[in-house]
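A short write-up of the structure that comes next.
Only one protein chain is missing; all other protein chains are in place.
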Amino acid sequence: MIKKVLVANRGEIAIRVMRSCREMGIQSVAVFSEADRTSMHVRYADEAYCIGPAPSNESYLVIDKIIEAAKESKADAIHPGYGFLSENAEFSDRCKKEGILFIGPSSYAIKTMGDKITARKTMQHANVPVVPGTTEPIKDLDKAVQVIRKIGLPVMIKASAGGGGKGMRLVAKEEDILAAVSSSKSEAKAAFGDDSVYIEKYINSPHHIEFQILADNHGNCIHLFERECSVQRRHQKVIEETPSPIMTPEVREEMGKHAVAAAKAVNYSGAGTIEFIVDDNLNYYFLEMNTRLQVEHPITERVVQVDLVKEQIKIVNNEPLNLKQEDLSQNGHAIECRIYAEDPENNFMPNPGLIKHITEPLGLGVRHDGYVYKGYEIPMYYDPLISKLIVWAPTREETIDRMKRALYAYKIIGVKTSIPFLNRIMDVPSFRQGRYNTHFIQDNEEFLLNEEKPSQKLKDIASIAAFFSYLKKIEKHQSPVNLNGASKWKVFGRKKSLERL
Amino acid sequence: MIKKVLVANRGEIAIRVMRSCREMGIQSVAVFSEADRTSMHVRYADEAYCIGPAPSNESYLVIDKIIEAAKESKADAIHPGYGFLSENAEFSDRCKKEGILFIGPSSYAIKTMGDKITARKTMQHANVPVVPGTTEPIKDLDKAVQVIRKIGLPVMIKASAGGGGKGMRLVAKEEDILAAVSSSKSEAKAAFGDDSVYIEKYINSPHHIEFQILADNHGNCIHLFERECSVQRRHQKVIEETPSPIMTPEVREEMGKHAVAAAKAVNYSGAGTIEFIVDDNLNYYFLEMNTRLQVEHPITERVVQVDLVKEQIKIVNNEPLNLKQEDLSQNGHAIECRIYAEDPENNFMPNPGLIKHITEPLGLGVRHDGYVYKGYEIPMYYDPLISKLIVWAPTREETIDRMKRALYAYKIIGVKTSIPFLNRIMDVPSFRQGRYNTHFIQDNEEFLLNEEKPSQKLKDIASIAAFFSYLKKIEKHQSPVNLNGASKWKVFGRKKSLERL
Amino acid sequence: MQYDIKLNDEQYKIELLDLKNNKAKIALDDRIYEVDITEVENGVYSIILDNTSFNVELVETENKKYNVNTLYNSYDIEIIDAETRYANSRKKEDVDDASFISTPMPGKIVKILVKEGDVVKAGDTLIIVSAMKMESEYKVGSDKIVTKVLVSEGDAIDGHQKLILLEDIENN
Partner (left out) sequence: MQYDIKLNDEQYKIELLDLKNNKAKIALDDRIYEVDITEVENGVYSIILDNTSFNVELVETENKKYNVNTLYNSYDIEIIDAETRYANSRKKEDVDDASFISTPMPGKIVKILVKEGDVVKAGDTLIIVSAMKMESEYKVGSDKIVTKVLVSEGDAIDGHQKLILLEDIENN
């Protein structure tokens, strides 16, 4: 039985994991870089260990330091969160070797799913549909061209070792094939030291739909239905929802079965996600598997009413799953908005800095998973995710209304955030109607980035507030500190008071 | 269709109502007393009207002022919240007369249920079980004594016009009858101007269990199951939960039917609560009806997955209920803790004052309905409720664990609160086991009020924090302001720095 | 430099032995602590001692007096420096022969039952104060004379504000 968990992460996910630990009576251990001494996860944890300088590759990514902290704290298990070491096969192995439980899958599952081509082959073996394309890395330029002609245009060229869009090329026209393949290969070589590429049929107006799965060490594997993640900006998810507005019960059941088959094909254990690319006719193809907890896991938690972190821990405790596929259902609708410290008006430039004020949204149907607080300075070294706003209601329409209500009440001063941008997404007709694909943000860019024109009155209200703030400062400099908050102020020759301002 | 709602209330409930309005696209109007200019409901609303001085009887209780604000703002409807004018039959009538929709029942329902004896009679008529006792007000002392002898001891003597425990007497022994009746009558006379009393059989180890009902204007009436409210201190609810840990499906169904019958007996419209007193053998008796939204309504909202304020508004809009009794079920478990500004160590004395700091609990399964913020001063004129912490989980046990986790993260500095007291309730074995009745707090007073003895280390940690705060202040006075936060400080002759402290 | 520190009814010596960035070495009587301490929010300290993470929240209630909260405990802590020691020694004598009525919290004066010059007996109610709908009676602990009534009925008052001044009867 796990009694103490080291969380090898920071930010909102570290706290989210620790909350479930606390509910289970498990002690939590934080690790932190020198830039994170004041971070909330350090304050929330029972124990805290400094593991080095600010840059991740000198702290959160250094396996030796994490293991050392785990040993010093006598932690039974390590939860990697998402990002950092969460999909590092070596780390999974190392934990095993050191006798520490890794709250995640085996290195075999991570490695198999981590290599795109191996994953494709494994899925084909398990009869999980994959995007038509090559199953072998192609090193030869001529071969690539042949294959593309066979599959038929348009196609995507992707780096075998790749990720994050690097080495990826879309080819729509015959005459662009040669240039695209060669630039993809050279970019892959530069980024990953391996110029292997593979080729996939390009799906028009694609939807990104993923299935959450849970598998225990006793051969049980279930899926917890889908998440629709097509609202993306530069391949980064912005908003997720469940159920998917385009899904049908029949396709859901089929895809769920394939998701379970995919997980079983790698003897998966723990929580994982099977990502599919889906076209408008609900043809679906395996895209990849994320062998960890996802950022967007809370929408599934709400709709399926399961605590995924607790399930992860129970699985590592060797308990059999007590959730049965036939008992699970989707209950109402949930949407997650990711709140980033970034400036939508300035090309979404990250905007780290000091949180001068924060009002968090609360109330019925609202879950807010964050970590920043008033006076906290978001460091520039890590992901600019501030928090996740998760909203539930019985229907999709009411969920959107509730999300707008929550965004209305969510205020952060000090850093720019994506809140106004997210609010505008809720107003886009095609989003309201649930008719959108991964081109959604691109297609609606103009509407989304066009700030509402404020009225003269609103501008004057803003001016008045600034003016009073100025007057108050002036007053403070001109009169000595007064203790009861009420002072007489005669700058303008008339008796005026700025009390309570 | 209602387009604008005036909320004739303040504090958390005003905001809770406005949140649902906002989700429905309804404008909200706040009213506020002079003491409430900075209150969150004024900030949250679309419009705000000052209605007089701080004391409630000069502002929130003055019907004319509320009506005037409603007219000036052109509000279609008034939501009274709970307390204040929410169960005032005259107010309901007045709204009707002025052509403003009252989001609550008719004055007939309020009046009938407001008078205990009329309510008893009406219930007997509707075959709803009532506590054995008198159905006529007893003015005569001798008559009272006779009746008591007939019912058999122990009995409760209650004021007909009463409420809040005033005029209430428990009589256990024959020789105490005379004194109890006469003191009850004189207290009733003084408090309500009416010395009528009635007599009820006293229920040993009673449970307070109430049923939420909803009734529309088309003859539909449903119940949304029970809430267990037996954790009380001086007749004030402290913690509520649903489902009740002592309930059986059979009794629940029976009680639900009686609750619906009770509401129908007064042609009820809107949301209401039928309170029952229940003994250890699940014999249950009608106690009273609350003809308004209850403080504890959110636990029902979570478990039955309904927004009760939206339902209230839809009913007043003359829509038929679209919830059907047969479709409703209880989903998991929810507990509410009421967080008061009071000092449990000092006889629960109200503790108004300035909120110097607040950290609200967040995360999976947690709903927090509050209204205070950092820098807000809780006024001394109103109820000291700061917020309601509502927690949900699939099982009762997990809900308690989650509540403890939420209470752990909930920090308020500046006023004393009931948080540590509530946390201790979660640890009482009989609470954990769900075996408790309305004597619970009294029975466990010693455990509940005994603060955990801190270790020497913990006391030293506290001393160190105070000491640093002191040193920091000293430093500030001795050296000029420094802008980059890092200063050299040589008070002790050695090179030391207090930077970042 | 050594200070006295009072925690509730206990008193210790406290001394800062060393400080570098957030790392402090502190002696409390003969207990030596090496802590990593930082004020993360105004009045909120994060302290790491032997890798255990503590959160402490405090408010300065009066000059050099703090109300300090750890997880579920609350302490009144006072730092006694040279200045305080001097002030205390001066105050000593005249503390016992004067007296007053005050309330622990803000409220409103409902009723004043005495006037200046009244002789009151131990247990007599002098004043009734309401706060948050609850009325409390404030009584006198021993026989006294009312020397001054500082408030009127209807006044809003702060916590710890002097409401009525009293003197022992022997002194008059």
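The chains carry the letters A, B and C, assigned in the order they are written, with residues numbered from 1 in each.
Please note the rule applied: a contact is a pair of C-beta atoms (placed from the backbone, for glycine too) under 8 Å apart; a residue touches a chain by one contact, two chains touch by 3 or more.
Please read all numbers here as calculations on a predicted model, not as lab measurements.
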Query = What are the shown chains that the left-out chain touches?
reply = A, B
Key: Selected from B:Tyr82, B:Phe192, B:Tyr376 or B:Tyr408 as touching the chain missing from the view   = B:Tyr376
Task = Quick one: say which of A:Met1, A:Ala172 or A:Ile464 touches the chain that got left out.
result = A:Ile464
Residue in contact with the excluded chain [from A:Lys71, A:Lys356 or A:Lys476] = A:Lys356
Chain B, residues in touch with the chain not shown (by the definition above) = 30, 37-38, 42-49, 72-73, 373-376
Request  = Mind listing the chain A residues that contact the chain we can't see here?
outcome  = 341, 346, 349-353, 356-357, 380-384, 408, 411, 413-414, 416, 420, 423, 451-452, 454, 456-473, 491-492, 494, 496-501
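Quick note on the criterion: only the chains that are shown with their structure count from here on.
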Message = Can you tell me which chain is nearest the middle of the complex, judged by mean CA position?
response = B
Note = By Cα centroid distance, the chain farthest from chain C is A
Note = Chain centres from averaged Cα atoms put chain A and chain B apart, in whole Å, by 38
Note = Whole-Å distance, C-alpha centre of chain A to that of chain C, is 49
Task = Could you give the separation in Å between the centres of chain B and chain C, each centre being the mean of its C-alpha atoms?
result = 32
Message = For chain B, give me the residues that contact two or more of the other chains.
response = 408
Query = Where does chain C touch two or more other chains at once, residue-wise?
reply = 22, 38, 41-42, 55
